[in-house]
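Every protein chain except one is present and positioned as in the full complex.
The chains carry the letters A and B, assigned in the order they are written, with residues numbered from 1 in each.
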Amino acid sequence: MIIAEKKQLEEIKAMLQGYRKVLNVGCGGCTSVCLAGGLKEVEDLCTQLTISLEGDRVVFEAEGYTVERQCEPHFLAQLDEIVKPYDALLSLGCGAGTQLLAERYPDKPVFPALNTVFIGVNRDIGWYEERCKSCGDCVLGMTGGICPNALCAKGLLNGPCGGPKDDHCEVNAEVPCAWIRIYERLKAQGRLENILTICPAREWQDQVQGTLILQPYRDRYAKKDK
Amino acid sequence: MFELARGPLVWVAATVFLVGIALRIVELFLLTKKRERIQWPTHGITTDSRAERKLKPILAFRHSLIGKHPVMAIVSGIFHACLFAAPIFAMGHTLLLRQSWGISLWSLSSPVVDILNIIVLLGVLFMLVRRIAVPRVRAVSSVKDLLFLFIVAAPYLTGFLAYHQWFEYRAILILHMLAGELMLMAIPFTRLGHMVIFFFFRGLVGSEHSIVRGSRVWSA
Partner (left out) sequence: MPKQDSQSVDTEQIQALLKKNKRSMTLLLTACAGCTLCAESCFLFMNKGKAPEYMPSYKVLNSLGKLYRKHGKVSRAELEKMRDLLWKNCMLCERCYCALGIDLPKMIAFARRILRSQGIDGVYPHSLGAPEEESG
C-alpha cells in the first residue's frame, strides 16, 4: 500500500496563499487506510484551514469531497461539475493521484496536501513500514522474502557488509541488519545456497518514468499501423 | 406466582446475568490477544506543528459523539444514567436489599425515582419514534428492535404503574419482577450486552477510535 503523510499545516497554508476558495479532494484508497487523506482528514483540514486563516484575517473558504481513488479517471469524473467554483484544488491523494487530478483539471492549480513516502505495510494502526522500493526487478524469491533494496541501508545484493553490531545495521543502529535476517530466514528454510552465489549488480537506479501495459490490453491501446 | 417471582426466579435471573456476563467477558478475552510491543523503531515518528496542536481539541470535539450527533449523545447519556440509577438506588429496591442481604446502598426517594422512570420511558419512546420515523434507521430495523425496546421498557413501565398503584397492585408487582428478571437474563446474550461490549471494544481493543491506547487485538 502507498503510505503518505500529511504536510504540516503551515506548509499547506503557504501553498494556498492568494487562493480564496479551495476544494480539498480526499481519496478512499491508500491514503484513507493510512489515515492521511480520507474523509476524516479532509474534514479536519477544512476546519484547520478555515479557523487558522480566519485568525490571520484572510478571506478563505475550504470545502471537501472524497473520491473512491484519485488514481483512476472514472472515479475523478464525478468531480467535473464539483470543481468549477473553486480557485484551487488541494489533493489528499498520493503523488500519483494528485498528478492525475492536475492532469484532469489543467486550468486549476492543484496542490499536494500529503508527502508520499513509501510503499509499505501496516504493522498496526498508525504504524507503517517501508518494504518495497518498486525497483522493477524483484529478488524476494532469492532472499526468502526480505527485500535487500528496501531494508538494507546500502541496498546490497551480496550482503552483509561487515558493519553490523549486535545484528543491527551500522548505518542505523535501531534497525536489524537485513542480510542477517535474510540469512536466518533462508537457513530456517534450508535454502542457504541462494545467497552463496554472487549476484551481479542490478539496475536499481532507474529514474525514467515507468509505464506498464498488460499484454491482454495491448491491442486496446496500440496505435493501428497504417 | 408472587412467591415464585420474588423468590427462586430472582436467584435464577441473577445467576444467569452474572454467569452470562462472566462468560461474555471470558469470550471477549479469548477472541483477542495482547498486542506484541516491539522495541524499535524510534525514528519516523510524526509530530504536529504548533498550529496543529492548537486546533487539536476543536477537531477532537467535532469528531466525537457529541460533536457529530449531539441529540443522540445527550438523550442517550441521560437515558443510560437514569436507566442505571433507578433500579440500583430506588428506595423500594434498596430496602429489599437491606432486608435480604444486609447491604445498605444510598437510596433515592420514590418521587425522584418516579422522575427517573419517566425519563427512561421517554428515552425508549424517543428510540421507538426514531426507529420508525428516520428512514436510515428504519432501513436497518426489524421486529427484533421492537422486542428489545419492549424488554427494556417493561421493568420501568411496570415499576411506574406499581408505584402509582394503577391497576391491581399485586399483579403489576409480579409483572414488574418478571420484567426485571427477563431484562437481566437478556443482557449477556443479546445486544443489551453492549454495556460490557462497549467497554471492551472501545477501551481494550486498539483502533483508530479506541478511548485509550488499546492493548488487545483480534486473535484471528
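Going forward, a residue touches a chain if its C-beta (ideal position, glycine included) is under 8 Å from a C-beta of that chain, and two chains touch if they have at least 3 such contacts.
Quick caveat: nothing in here was measured; it's all calculated off a predicted structure.
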item: Identified contact with the non-displayed chain, of B:Pro57, B:Pro111 or B:Pro135; value: B:Pro135
item: From B:Leu4, B:Leu18 or B:Leu31, residue that would touch the chain that is not displayed; value: B:Leu31
item: Touch residues of chain B, complete complex, unshown partner; value: 27-28, 31, 65, 68-69, 72, 131, 134-137, 139-141, 145, 148, 189-191, 193-194, 197-198, 200-202, 205, 207-210, 218, 220
item: Touch list for chain A against the chain that is not drawn; value: 26, 28-29, 32-33, 35, 38-40, 65-69, 73-75, 77-78, 80, 216-217
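Quick note on the criterion: only the chains that are shown with their structure count from here on.
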item: Contact set on chain A toward chain B in their complex; value: 5, 8-10, 13, 35, 40, 43-44, 47-48, 51-52, 124-126, 172, 174-176
item: Parts of chain B lying in touch with chain A, wherever the complex brings them together; value: 35, 40-43, 46, 48-49, 51-52, 55, 58-59, 62-63, 206-208, 217
